[in-house]
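Working notes, structure below.
Note that this complex is displayed minus one protein chain, with the remaining chains in position.
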Amino acid sequence: MSFLRLESLTKQYGATTAAKNITLDIAKGEFVSLLGPSGCGKTTTLQMIAGFVEPTQGRILMDGVNITNQKANQRGIGIVFQSYALFPHMTVAENARFGLEMRRVPVDESHRRVSETLELVGLDHLGDRYPRELSGGQRQRVALARALVIRPPLLLLDEPLSNLDAKLRENMQIELRNIQQQVGTTTLMVTHDQSEALSLSDRVVVMNQGCVVQVDEPFNAYEQPNDTFVSSFVGKTNLLSAQVVNRNGQPCLRLGECIFDFPVTAGLESDDIKLSIRPERLELTDIHHGQLIGRVRTRLFLGNHWLYQIESNAGDLLVTLPNHGFMAIGVGDDVGVRWQPDAVRILKEQAYG
Amino acid sequence: MAELTSTLSETPNPPVSKRLAPWLLSGPGAIFFLTLLGMPLLMTLVLSFNSFDYSEGIISTFTLNNYLEVLTDSYFHEIFLRTYGISVAVVILCILIGVPEAYILSRMRSPWRSLFLVVTLAPLLISVVVRTLGWVLLIGGNGLLGKTLEALGLAEASAGNLMYTHTGVIMALVHVLVPFMVISVWAALQKLDPAVENASLSLGASHSIVFRRIVIPQILPGILSGSLIVFALSASAFATPAIIGGRRLKVAATAAYDEYLNTMNWPLGAAIAFILLVANVALVMTYNRMMERRFRRTLG
Partner (left out) sequence: MQRNGKFALLFHSLFVVFLLAPLVVVVLVAFTPNGYLSYPTSGLSLRWFKAILDNPAFIRAFWNSMYLGIAAATISAVLAIPAALAIVRYQFRGRDGLVSLFLSPLMIPHVVLGVAFLSFFSRIGIYGSFPALVAAHVIIIMPYTMRLVMASVFGMDRSAEQAALSLGSSQWTVFRRVTLPMILPGVAGGWVLAFTTSFDELSMTIFVASPSTTTLPVQMYNHIAHTIDPLIASVSTVLIVITALFMVVLDRLYGLDKVLIGKG
């Protein structure tokens, strides 16, 4: 049962297509992220749903009602803006009360709802402050409270955490997820930060060049990327060129000097294919036990893990190893690289735009 | 944010209401300006081609006589020469005084800097009449300057009387207009990256070389725009030349005033006014062209 439905939503600015044929179903209570690099059309899509940008084509249905031509101020959608867009001349409580005033909610009720919502976001003690007197994280919460107080059927978050520093961002991620689950509002978030999208959402919609590339649960988007774009945008990966070769009448893959079986080589159009292996799925071993042989070029210590760059016949490989408290392999060492068969993904070349 | 703003510029074919909106919004102001600024100027232009007779007043004809008179009569030559001569002198003095002062201001420490900036700019809010009166009291017949000179035994008191002299008019105009130069240069100095100055010092340049080779070239647009403002305002100044220059040192603005309110020869006054206007507009336009061409590339 879909609550929000986008039907081939398209937006053109002159000759450029900002969003192309966006089709998407979001269930009630779901948390969905639009994930993509800047200019991929995610913000345009959000703005069309909000009613700030008119679609060139397509329809938007909310709860079965076509809202494509409805004005922004009649849609009742809650929005948290990237810049927070707080009203600087109003206090925190006045900011939160604004939407209720517009709905002519009686004073007692609006008073109660404002303090409930401020309590929900943990700002009940700061109602009399002005936005300029608040920290970035607190402003973020005010923006969230202001959007939630009207009990919107749909909540749109436009890069909500991008203005916070790294540590605060992590805390807010957890809190945002908790609040969303507590109030159960259907939520659509726009972000370019893949870890944010993966950790917060029920499903991610990966976009590139105005198109939807993959809609999937975070784990699947990471583990089963549809194409080269998704695999490299969602998480780090090694994108490698391989060839389909014949070994004893059996089609196999060749990667550098390593030839190995692969279950689903049938149906591959070309002999040259791209495959992806995540850095954490590669293991380093001695040169006799590796499927590939290489030499350590760079080693970076990243706190909880090590990042190695290995030169090999198959190209440069990134390998991450958990930190176990001792330094094992150093720069210049010859190493073997190996992987489990299920770590390898064959990818389509990106074909859209 | 870039995405957000790009979505604000709307589709190529917005609905009629959206295309009309800017005109509805700016309409009242535009109509106000077109009627109350356009009509009077047009009327004055027409008037400058009319002729005037002392017994009959203004006669609606079409004649170039007023312009010919202004352009050929040595009396008017002298007036316009004086007007622009004074303006050039005022601009040069404003540069010599205003540029170093703006630089000194920008190097002051925190409370002093804003205090003296306000001291420099505040006279702009005080009426020109008051400021010119101050100069009359300083350089007038019985003024403080003469008395000081006498008391110091440097000269006789009459040497301090600069009323009705070019020096007096120029001094007072510099006083009235130098804040504009300071503002312009100050604004240009604000855009300067202080690290650039330190970089040139670290490369072995002396302070005076830094000022000449590093600071001046970067604030040149500010100096030029300040000079433009000072020149334009000084060429069209009325109160200061009228009070300190008096009848003896007529400039374009006071000449137009006399033709209108004393001689009542409005067509001639209109011609003087239009020449002043055209010279001013031509100057500003030339300057804008020049700036666009020269500085857009380097100092955008």
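Brief remarks on what is shown
In order of appearance the chains are A and B, and numbering begins at 1 in each one.
Everything below uses one rule, namely that contacts are C-beta pairs under 8 Å (C-beta built on N, C-alpha and C of every residue); 3 or more make two chains touch, one makes a residue touch a chain.
None of the values given here were measured: they were computed from a predicted structure.
Looking at B:Val70, B:Leu138 or B:Leu249, the residue that reaches the missing chain in the full complex is B:Leu138. When the full complex is taken into account, the listed residue touching the unshown chain is A:Gly78, out of A:Gly58, A:Gly78 or A:Gly137. One chain is missing from the display, and on subunit B it is touched by residues 4, 8-9, 19, 21-23, 25-26, 28-30, 32-34, 36-37, 39-41, 43-44, 47, 97, 100-101, 104-105, 107-109, 114, 116-131, 133-138, 140, 142, 144, 175, 178, 180, 183-184, 186-187, 194, 197, 207, 225-226, 229, 232, 235-239, 242-243, 252-253, 256-257, 260-261, 266, 269-270, 273-274, 276-277, 280-281, 284.
Interface residues of subunit A with the unshown chain, by the touch rule above, are 50-52, 71-79, 81-83, 85-89, 98-99, 102-103, 143, 146-147, 150.
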